[in-house]
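Removed: one protein chain of the complex. Kept in place: all other protein chains.
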Amino acid sequence: MIFTVVVLGAPYSSAANSTALRFCRAALEQGHTLKRIFFYGDGVHTGSSLSAPPQDEYKLTEQWQSLIRENQLDAIVCIAAALRRGVLDADEQQRYQKSAANLSQDFTLSGLGQLIEASATSDRTITFGA
Amino acid sequence: MIFTVVVLGAPYSSAANSTALRFCRAALEQGHTLKRIFFYGDGVHTGSSLSAPPQDEYKLTEQWQSLIRENQLDAIVCIAAALRRGVLDADEQQRYQKSAANLSQDFTLSGLGQLIEASATSDRTITFGA
Amino acid sequence: MTSMLCISRHTPSGNALAREALDTVLAAAAYEQDIKLLFMDDGVWQLLKGQQPSHINQKDITKNLSALPIFGVEEVYVHEPSLQSRGISRDSLSLNNVQLLTNEQTQALIASQQHILSF
Amino acid sequence: MTSMLCISRHTPSGNALAREALDTVLAAAAYEQDIKLLFMDDGVWQLLKGQQPSHINQKDITKNLSALPIFGVEEVYVHEPSLQSRGISRDSLSLNNVQLLTNEQTQALIASQQHILSF
Amino acid sequence: MSTLHTVNKSPFTDNCLHSCLLLCTNEDALLLIEDGVYGGTSQSPCAEDIRAKIQLGVSVYALKQDTLARGELQVLEGITLIDDKDFVRLSCEHQCIQSWY
Partner (left out) sequence: MSTLHTVNKSPFTDNCLHSCLLLCTNEDALLLIEDGVYGGTSQSPCAEDIRAKIQLGVSVYALKQDTLARGELQVLEGITLIDDKDFVRLSCEHQCIQSWY
C-alpha cells in the first residue's frame, strides 16, 4: 500500500515523533511505499540539522535522516510552519536575510499542496499528532 | 518585587510564550525587577535567531529580543534543553561540529543552576507552561 | 477527486493547530480535492462570533473561515453535541452555512471518506 | 536556604516535562536549596515500577528518581488521591521513601513554600 | 501563605482546572488564562465547583485579553476580568504561584 505520513510532534518534546519514525520503519519493512512524509506544526523541528542530544540518548533526528536517505524517501517540511519556527534552508536564509540555514539536506521545504497531492495519490493518510 | 520567570512554551506553537512576554512587560512597567527569564523545554525556541513569520504577523521572537535588549534583562536558554532541540550558540556549534549557530545574541545558554540561583534570590517565581 | 475530511478539534488560540488545519483545508481546495471540514470538541470554539485575537497579538482565524466558500469548500460540518455541551447556540456561530451533525451523522460522514486529516 | 517545591504532574514518556522537572530538582539539590518534589495527577505514573522506556528509545527516568536521596533530596511526596484514582498501590511504586499526602496535607505543603516550580 | 493558581487549559479537553480546584484553599486566588478562560463559562464542566469556591471566598479571575480574544463567552457571575497589570499585582499579593497546564 501507499502511505502518506503527517508528523506534527517535535523530536525530544513529543512521543508522537518517535512513534511516527517506528511506524515508517515498520511500513517499509513490510514492503509498503511511503509516498511522502510531511512534517508540519512542531514536527518541522525534525528537519533541524543542529540538534545535539547527549551521547547516551537516542538520536532521533539522525535516525530520521538515515531512514530518509537509505530509502530515498520524500521528506517535506512545511515551509510556512518552518519559517515561523526558525527552520530554514539556504534559499529562505537569503530571502529573509538570516544569519544561517539549519535544514538538514535530507529534507525539502515546500507548501501544503505537497501534503494534499501526496494524500490524493496514496491509499492511506496517517497523522501523528503531538 | 523581584521576579524569576520560567517560559516553557515555544513561540507560534503555544499561547504561553506570548502570555509570558506580556507578563514580563507589565511587570517592568510597574517598576518590578526581572531577575532572570529562564527559557526551558520548548521555550528554548524563543532564542532562535532564524524565526521568520509572515510580514502581517506579530514577531514574537523579535519582541522578546527588544524587551531583553532595551531593559538589559538576563535571558537564559537552558543549554541541555536547547541542544536537544537544535538551538546553539557559536561555542556549542564548534563543540558539536555543527554547520551553524542560531541563538540570538540577546540570549545566553546556561544550565539549570541559573534557574535555581535566580529563584533563590527572587521574591516570586512564575512558570508559563505550554 | 479524492474525498478528504479534515477534523479540527482544538481551540482557536491555545496553539497553532486550528490555523494549521484551516490552511490545510484551503490548500486541498486549491488543489481541487473534495475536501470537507468537521469541527468537534474544543474545535467548535473556532466558530464563535466576536473573536478579537488582536488582544493577544494573533491573527483572526474567522477571516479565513469566512473565506472557505470562496475557495470552494462547501461542506463545513459541526458536531452538534460539542456545541451543546459548551452552551454554544447556532446563532452565536460566525459561519451560517454549516451543517450540524448528530453522533450518528458524524460517524456516517467519517465512514464515507477516503482520507482523514486529523487536527 | 529557600524553600522550593517542584510539582510534577505529567506522564513519564509523553513529553519531556517529567524529565525536565527531575533535572530541575537535581539542580536545586546541587545548589543546596531546600527542594521538595511532589507528584500528582498523571505525574504519579513516573513512579510506577517496571518501566522499560528503551522499548520506545527513551532513557529510564527511574534511575534519576532513585538518585534523589543520594543528591540530598529527602522530601518526596505523592498526592495519594492521584494514586488511588489510577489504581496504583504503594507496593507498585519504584521509590520506597515517599510520603503519601491527602488533599489537605498537599494544600498545607503548597502553602508553606516560598517558590513553586510547576511542571 | 496564600497561593495564586493559574490555569491555561480548556476543561472541556484537559483536567487541570479540576485538579486545581481540588487543591485551591479559601485563602487562594484562581486566575484563568489562555484557553483556561473557557473554564469560567456558564457551561464549563467546573462551573459548579467554581461557584462554590467563590462562595467560600476564593477570588476567581480571568485574563481580559484572553477572554476578548476568544469571542462572545458567557463568563460566570463572580469572575472578575483583569488585565496584565492586575496579573502582576496578584503575583505580588500571593507568596507562591502554581501554574496548572
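Order of writing sets the chain letters: A, B, C, D and E. Residues in each chain are counted from 1.
One rule holds for everything that comes next: contacts are C-beta pairs under 8 Å (C-beta built on N, C-alpha and C of every residue); 3 or more make two chains touch, one makes a residue touch a chain.
These numbers come from a predicted model, not from an experiment.
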Original post:
Among the chains in view, which touch the chain not shown?
Top reply: A, C, D, E
Subject >> Options D:S85, D:Q99 or D:S112, residue touching the unrepresented chain >> reply: D:S85
Original post:
Pick from C:N64, C:S92 or C:Q113: which residue touches the chain that isn't shown?
Top reply: C:Q113
**OP:** Pick out the residues on chain C that sit against the missing chain.
**Re:** 5, 7, 9, 40-41, 81, 103, 106-107, 110-116, 118
Original post:
Residue-wise, where is chain E in contact with the chain that is not depicted?
Top reply: 12-16
Subject >> Those residues of chain A which, in the complete complex, touch the missing chain >> reply: 1, 3, 8, 15-16, 19, 22-23, 25-27, 29-30, 32, 123-130
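We take it that only the chains that are shown with their structure count from here on.
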Original post:
Going by the stated contact rule, which chains contact chain B and chain C alike?
Top reply: A, E
Original post:
Count of steps on the shortest touching-chain route from chain A to chain D?
Top reply: 1
Subject >> Closest chain to global C-alpha mean, per-chain Cα centroids >> reply: B
**OP:** Please indicate which chain is farthest from chain B, where distance is taken between mean Cα coordinates of the chains.
**Re:** C
Subject >> Distance from the mean Cα position of chain B to that of chain A, given in whole angstrom >> reply: 26
Subject >> Rounded Å distance between chain C and chain D, as computed from the means of their C-alpha atoms >> reply: 39
**OP:** Determine the centre-to-centre distance between chain A and chain E, using the mean Cα coordinates as centres, and give it in whole Å.
**Re:** 38
**OP:** Could you list the positions in chain B whose residues touch two or more of the other chains?
**Re:** 8, 12-13, 15, 19, 22, 41, 57, 80, 84, 124-125, 127, 129
Subject >> Multi-chain contact sites of chain D, meaning residues that touch two or more partners >> reply: 16, 115-116, 118
Subject >> Touch relationships between chains, expressed as pairs >> reply: A-B, A-C, A-D, B-C, B-D, B-E, C-E, D-E
